[in-house]
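One structure, pasted below without further comment.
The complex appears here without one of its protein chains, the remainder shown in place.
Coming up: chain A.
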Amino acid sequence: MTSKVIGTGSYVPERVVTNEDLAKVVDTNDEWIVTRTGIHERRIAMDEGTSFMAAEASRRALADAGIDASELDLIILATSSSDHCFPSTACEVQAEIRAKNAVAFDISAACSGFEFALSTAHAFLASGTYRTALIVGADCLSKLTDWTDRGTCVLFGDGAGAAVIQAGETGVIHMVMGSDGARGQVLTCTARTDGNVFNGKTPEFGYIQMDGQEVFKFAVKKVPECIRQVLDESGTSMDEIKYFVLHQANYRICEAVAKRLKQPLEKVPMNIDRFGNTSGATVPILLDELNREGKLERGDKIVLAGFGGGLTWGAVLLEW
(Lines give C-alpha, C1' and ligand atoms only; values in the text may rest on other atoms or scores of the structure.)
Protein backbone atom coordinates (compact mmCIF):
# COMPACT_ATOMS: atom_id res chain seq x y z
CA MET A 1 0.00 0.00 0.00
CA THR A 2 1.25 3.46 -0.84
CA SER A 3 -0.05 7.05 -0.89
CA LYS A 4 -1.55 8.70 -3.94
CA VAL A 5 -2.06 12.44 -4.36
CA ILE A 6 -5.75 12.89 -5.19
CA GLY A 7 -6.06 16.65 -4.92
CA THR A 8 -4.04 19.85 -4.55
CA GLY A 9 -4.78 23.43 -3.53
CA SER A 10 -2.99 26.65 -2.73
CA TYR A 11 -3.56 30.15 -1.47
CA VAL A 12 -1.45 33.29 -1.60
CA PRO A 13 -2.33 36.72 -0.18
CA GLU A 14 -3.72 39.29 -2.60
CA ARG A 15 -1.17 42.00 -1.87
CA VAL A 16 1.61 41.96 -4.44
CA VAL A 17 4.91 43.50 -3.33
CA THR A 18 7.27 44.21 -6.23
CA ASN A 19 11.01 44.77 -6.09
CA GLU A 20 10.31 48.45 -6.71
CA ASP A 21 8.08 48.49 -3.63
CA LEU A 22 10.95 46.99 -1.60
CA ALA A 23 13.43 49.52 -2.96
CA LYS A 24 11.33 52.18 -1.21
CA VAL A 25 11.84 50.61 2.24
CA VAL A 26 15.39 49.19 2.04
CA ASP A 27 18.52 50.00 0.04
CA THR A 28 18.09 47.55 -2.83
CA ASN A 29 16.99 47.52 -6.46
CA ASP A 30 15.18 45.39 -8.99
CA GLU A 31 18.29 44.46 -10.97
CA TRP A 32 20.18 43.22 -7.89
CA ILE A 33 17.25 41.14 -6.66
CA VAL A 34 16.40 39.65 -10.05
CA THR A 35 19.95 38.65 -11.02
CA ARG A 36 20.74 37.04 -7.65
CA THR A 37 17.39 35.44 -6.83
CA GLY A 38 15.09 35.41 -9.86
CA ILE A 39 12.37 37.05 -7.74
CA HIS A 40 10.28 39.81 -9.35
CA GLU A 41 7.47 40.02 -6.81
CA ARG A 42 6.04 38.24 -3.78
CA ARG A 43 2.75 38.16 -1.90
CA ILE A 44 2.63 39.63 1.58
CA ALA A 45 -0.14 39.03 4.10
CA MET A 46 -2.10 42.10 5.13
CA ASP A 47 -4.48 40.39 7.53
CA GLU A 48 -4.32 36.77 6.42
CA GLY A 49 -2.69 34.68 9.12
CA THR A 50 -0.92 31.36 8.65
CA SER A 51 -3.99 29.30 9.59
CA PHE A 52 -6.26 31.34 7.31
CA MET A 53 -4.01 30.72 4.31
CA ALA A 54 -3.62 27.06 5.28
CA ALA A 55 -7.38 26.56 5.57
CA GLU A 56 -8.02 28.20 2.19
CA ALA A 57 -5.40 26.00 0.50
CA SER A 58 -6.90 22.97 2.25
CA ARG A 59 -10.46 23.75 1.08
CA ARG A 60 -9.21 24.00 -2.49
CA ALA A 61 -7.32 20.70 -2.19
CA LEU A 62 -10.42 18.96 -0.83
CA ALA A 63 -12.53 20.39 -3.67
CA ASP A 64 -9.95 19.22 -6.21
CA ALA A 65 -9.94 15.76 -4.63
CA GLY A 66 -13.73 15.74 -4.58
CA ILE A 67 -13.98 14.51 -1.02
CA ASP A 68 -15.60 15.85 2.11
CA ALA A 69 -13.47 17.03 5.03
CA SER A 70 -15.16 14.43 7.24
CA GLU A 71 -13.35 11.72 5.25
CA LEU A 72 -9.95 12.92 6.49
CA ASP A 73 -8.28 10.69 9.08
CA LEU A 74 -5.12 12.75 9.46
CA ILE A 75 -3.94 16.35 9.03
CA ILE A 76 -0.23 17.08 9.14
CA LEU A 77 0.78 20.69 8.68
CA ALA A 78 4.29 22.00 8.27
CA THR A 79 4.97 25.56 9.39
CA SER A 80 7.60 27.72 11.03
CA SER A 81 5.27 30.64 11.56
CA SER A 82 2.14 29.42 13.33
CA ASP A 83 -0.28 32.03 14.62
CA HIS A 84 -0.22 30.47 18.09
CA CYS A 85 2.17 28.32 20.09
CA PHE A 86 -0.97 26.31 20.66
CA PRO A 87 -3.39 25.31 19.37
CA SER A 88 -1.39 24.03 16.43
CA THR A 89 -2.11 25.40 12.99
CA ALA A 90 -3.23 21.90 12.00
CA CYS A 91 -5.91 21.99 14.72
CA GLU A 92 -7.00 25.46 13.59
CA VAL A 93 -7.32 24.16 10.02
CA GLN A 94 -9.22 21.14 11.31
CA ALA A 95 -11.74 23.43 13.00
CA GLU A 96 -12.00 25.73 9.98
CA ILE A 97 -12.67 22.98 7.43
CA ARG A 98 -14.65 20.84 9.92
CA ALA A 99 -12.55 17.71 9.58
CA LYS A 100 -14.07 16.29 12.72
CA ASN A 101 -12.79 12.72 12.23
CA ALA A 102 -9.13 13.61 11.78
CA VAL A 103 -6.20 13.79 14.16
CA ALA A 104 -4.24 16.97 13.49
CA PHE A 105 -0.74 18.08 14.37
CA ASP A 106 2.07 20.35 13.15
CA ILE A 107 5.62 19.49 12.28
CA SER A 108 8.58 21.85 12.09
CA ALA A 109 11.13 21.38 9.33
CA ALA A 110 11.29 24.90 7.87
CA CYS A 111 11.59 24.85 4.09
CA SER A 112 11.67 21.03 3.95
CA GLY A 113 8.38 20.94 5.86
CA PHE A 114 6.12 19.74 3.05
CA GLU A 115 8.38 16.82 2.16
CA PHE A 116 8.59 15.89 5.85
CA ALA A 117 4.80 16.14 6.23
CA LEU A 118 4.23 14.04 3.13
CA SER A 119 6.76 11.43 4.23
CA THR A 120 5.24 11.25 7.72
CA ALA A 121 1.68 10.96 6.42
CA HIS A 122 2.82 8.36 3.90
CA ALA A 123 4.23 6.23 6.72
CA PHE A 124 0.79 6.22 8.40
CA LEU A 125 -1.00 5.37 5.16
CA ALA A 126 1.47 2.70 4.06
CA SER A 127 1.18 1.01 7.44
CA GLY A 128 -2.60 0.89 7.15
CA THR A 129 -3.12 3.09 10.23
CA TYR A 130 -5.01 5.77 8.28
CA ARG A 131 -6.54 5.95 4.82
CA THR A 132 -6.91 9.61 3.88
CA ALA A 133 -4.68 12.51 4.88
CA LEU A 134 -4.41 16.23 4.29
CA ILE A 135 -0.89 17.61 4.20
CA VAL A 136 -0.22 21.31 4.24
CA GLY A 137 2.78 23.61 4.00
CA ALA A 138 1.91 27.12 5.20
CA ASP A 139 4.10 30.02 6.16
CA CYS A 140 3.72 33.69 6.87
CA LEU A 141 7.38 34.63 6.93
CA SER A 142 6.65 38.35 6.59
CA LYS A 143 6.11 38.49 10.36
CA LEU A 144 9.50 36.83 11.01
CA THR A 145 11.38 38.97 8.51
CA ASP A 146 13.73 41.77 9.53
CA TRP A 147 12.51 44.41 7.10
CA THR A 148 15.71 46.42 7.62
CA ASP A 149 17.96 43.54 6.49
CA ARG A 150 18.23 43.87 2.72
CA GLY A 151 20.08 40.55 2.53
CA THR A 152 17.04 38.56 3.64
CA CYS A 153 13.88 40.66 3.39
CA VAL A 154 13.90 40.56 -0.41
CA LEU A 155 13.76 36.76 -0.45
CA PHE A 156 10.57 35.81 1.30
CA GLY A 157 6.84 35.77 0.70
CA ASP A 158 3.70 34.37 2.31
CA GLY A 159 1.50 31.51 1.15
CA ALA A 160 0.14 28.02 1.68
CA GLY A 161 -0.18 24.83 -0.33
CA ALA A 162 -1.97 21.58 0.42
CA ALA A 163 -2.50 18.10 -0.94
CA VAL A 164 -4.92 15.31 -0.14
CA ILE A 165 -3.37 11.86 -0.23
CA GLN A 166 -5.12 8.53 0.00
CA ALA A 167 -3.96 4.94 0.42
CA GLY A 168 -3.74 3.31 -3.00
CA GLU A 169 -1.77 0.99 -5.25
CA THR A 170 0.35 3.72 -6.89
CA GLY A 171 1.75 7.00 -5.62
CA VAL A 172 4.77 7.54 -3.40
CA ILE A 173 7.56 5.25 -4.59
CA HIS A 174 10.36 6.23 -2.25
CA MET A 175 11.41 9.01 0.10
CA VAL A 176 14.54 10.19 1.84
CA MET A 177 14.83 12.69 4.65
CA GLY A 178 17.86 14.05 6.46
CA SER A 179 18.90 16.58 9.05
CA ASP A 180 22.11 18.06 10.41
CA GLY A 181 21.45 20.00 13.59
CA ALA A 182 25.15 20.71 14.03
CA ARG A 183 24.97 23.11 11.09
CA GLY A 184 21.72 24.70 12.21
CA GLN A 185 23.21 28.10 12.99
CA VAL A 186 23.51 29.13 9.34
CA LEU A 187 19.75 29.68 9.09
CA THR A 188 17.82 30.63 12.21
CA CYS A 189 14.85 32.47 13.61
CA THR A 190 14.71 32.86 17.38
CA ALA A 191 11.36 32.18 19.06
CA ARG A 192 10.43 33.98 22.25
CA THR A 193 13.46 33.95 24.57
CA ASP A 194 13.34 32.85 28.21
CA GLY A 195 11.97 35.39 30.62
CA ASN A 196 9.91 35.20 33.76
CA VAL A 197 9.35 36.91 37.06
CA PHE A 198 12.09 34.85 38.71
CA ASN A 199 14.98 35.52 36.32
CA GLY A 200 13.83 39.10 35.80
CA LYS A 201 14.18 38.91 32.05
CA THR A 202 11.60 40.06 29.55
CA PRO A 203 10.98 37.62 26.71
CA GLU A 204 12.15 38.88 23.35
CA PHE A 205 11.65 37.52 19.89
CA GLY A 206 13.96 37.44 16.92
CA TYR A 207 13.94 37.53 13.14
CA ILE A 208 15.20 35.32 10.34
CA GLN A 209 18.98 35.34 10.12
CA MET A 210 20.87 33.66 7.34
CA ASP A 211 24.45 33.02 6.25
CA GLY A 212 23.50 33.14 2.59
CA GLN A 213 26.76 31.75 1.31
CA GLU A 214 26.68 28.67 3.53
CA VAL A 215 23.00 28.05 2.80
CA PHE A 216 23.65 28.34 -0.93
CA LYS A 217 26.50 25.84 -0.76
CA PHE A 218 24.48 23.48 1.42
CA ALA A 219 21.55 23.55 -1.00
CA VAL A 220 23.58 23.15 -4.16
CA LYS A 221 25.40 20.14 -2.68
CA LYS A 222 22.64 18.45 -0.71
CA VAL A 223 19.70 18.71 -3.10
CA PRO A 224 21.32 16.83 -6.00
CA GLU A 225 22.70 14.34 -3.48
CA CYS A 226 19.30 13.48 -1.97
CA ILE A 227 17.63 13.39 -5.38
CA ARG A 228 20.25 10.92 -6.60
CA GLN A 229 19.72 8.90 -3.44
CA VAL A 230 15.93 8.69 -3.80
CA LEU A 231 16.34 7.62 -7.43
CA ASP A 232 19.20 5.16 -6.88
CA GLU A 233 17.55 3.44 -3.92
CA SER A 234 14.38 2.88 -5.93
CA GLY A 235 16.14 1.88 -9.15
CA THR A 236 14.72 4.84 -11.04
CA SER A 237 16.68 6.66 -13.73
CA MET A 238 16.96 10.43 -14.00
CA ASP A 239 15.40 10.30 -17.48
CA GLU A 240 12.19 8.74 -16.16
CA ILE A 241 11.46 11.90 -14.17
CA LYS A 242 9.17 14.44 -15.78
CA TYR A 243 9.63 17.22 -13.24
CA PHE A 244 11.91 17.99 -10.34
CA VAL A 245 9.67 20.12 -8.11
CA LEU A 246 12.25 21.90 -5.99
CA HIS A 247 11.85 24.20 -3.02
CA GLN A 248 11.76 27.72 -4.44
CA ALA A 249 14.48 29.50 -2.49
CA ASN A 250 16.47 31.02 -5.31
CA TYR A 251 16.42 30.72 -9.10
CA ARG A 252 20.20 30.32 -9.05
CA ILE A 253 19.97 27.34 -6.69
CA CYS A 254 17.42 25.62 -8.96
CA GLU A 255 19.68 26.34 -11.93
CA ALA A 256 22.77 24.99 -10.16
CA VAL A 257 20.90 21.84 -9.08
CA ALA A 258 19.73 21.18 -12.64
CA LYS A 259 23.29 21.63 -13.85
CA ARG A 260 24.68 19.23 -11.26
CA LEU A 261 22.02 16.65 -12.13
CA LYS A 262 22.77 17.22 -15.83
CA GLN A 263 19.08 17.80 -16.42
CA PRO A 264 17.51 20.45 -18.67
CA LEU A 265 16.07 23.46 -16.87
CA GLU A 266 12.67 22.70 -18.47
CA LYS A 267 12.36 19.79 -16.04
CA VAL A 268 12.74 22.16 -13.10
CA PRO A 269 9.53 24.23 -13.02
CA MET A 270 9.71 27.51 -11.11
CA ASN A 271 7.37 30.17 -9.80
CA ILE A 272 9.83 31.98 -7.56
CA ASP A 273 9.60 34.99 -9.88
CA ARG A 274 6.02 35.56 -8.66
CA PHE A 275 6.01 34.32 -5.07
CA GLY A 276 9.57 34.40 -3.68
CA ASN A 277 10.48 31.91 -0.98
CA THR A 278 7.35 30.94 0.97
CA SER A 279 9.28 28.33 3.00
CA GLY A 280 7.24 25.15 3.54
CA ALA A 281 4.62 26.36 1.06
CA THR A 282 6.74 26.60 -2.11
CA VAL A 283 6.59 22.94 -3.18
CA PRO A 284 2.82 22.41 -2.68
CA ILE A 285 2.01 25.76 -4.35
CA LEU A 286 4.15 24.79 -7.35
CA LEU A 287 2.66 21.29 -7.39
CA ASP A 288 -0.84 22.79 -7.37
CA GLU A 289 0.05 25.05 -10.30
CA LEU A 290 1.40 22.12 -12.33
CA ASN A 291 -1.72 20.11 -11.50
CA ARG A 292 -4.14 22.88 -12.41
CA GLU A 293 -2.28 23.72 -15.61
CA GLY A 294 -2.75 20.09 -16.68
CA LYS A 295 0.98 19.43 -16.78
CA LEU A 296 0.75 16.24 -14.73
CA GLU A 297 -0.75 13.05 -16.10
CA ARG A 298 -1.41 9.84 -14.25
CA GLY A 299 1.71 7.70 -14.50
CA ASP A 300 4.13 10.64 -14.64
CA LYS A 301 7.02 10.33 -12.23
CA ILE A 302 8.08 13.43 -10.34
CA VAL A 303 10.47 14.23 -7.52
CA LEU A 304 9.63 16.75 -4.81
CA ALA A 305 12.68 18.08 -2.98
CA GLY A 306 13.08 20.55 -0.15
CA PHE A 307 15.92 21.93 1.94
CA GLY A 308 16.22 24.51 4.64
CA GLY A 309 16.54 25.42 8.28
CA GLY A 310 17.55 22.71 10.69
CA LEU A 311 19.41 22.02 8.58
CA THR A 312 16.92 19.67 6.96
CA TRP A 313 16.42 18.18 3.52
CA GLY A 314 14.12 15.67 1.93
CA ALA A 315 13.12 14.20 -1.43
CA VAL A 316 10.02 12.25 -2.37
CA LEU A 317 9.72 10.26 -5.60
CA LEU A 318 6.14 9.69 -6.63
CA GLU A 319 4.04 8.48 -9.50
CA TRP A 320 1.26 10.94 -10.20
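Operating definition for what follows: contacts are C-beta pairs under 8 Å (C-beta built on N, C-alpha and C of every residue); 3 or more make two chains touch, one makes a residue touch a chain; residues count from 1.
The rule is short, and it goes like this: contacts and distances are computed from a predicted model.
Going by its UniProt record, the hidden chain of the complex is named "Acyl carrier protein" among "Acyl carrier protein", "Multidrug ABC transporter ATP-binding protein", "Stage 0 sporulation protein A homolog" or "Carbon monoxide dehydrogenase medium chain".
Interface note: of A:40, A:150, A:228 or A:252, the residue touching the hidden chain in the full complex is A:252.
From the options A:40, A:59, A:143 or A:221, the residue with contact to the unseen chain in the full assembly is A:221. The residue from A:36, A:150 or A:228 that touches the chain not shown here is A:36. Contact between chain A and the absent chain runs through residues 35-36, 211, 213-214, 216-217, 220-221, 250, 252, 256.
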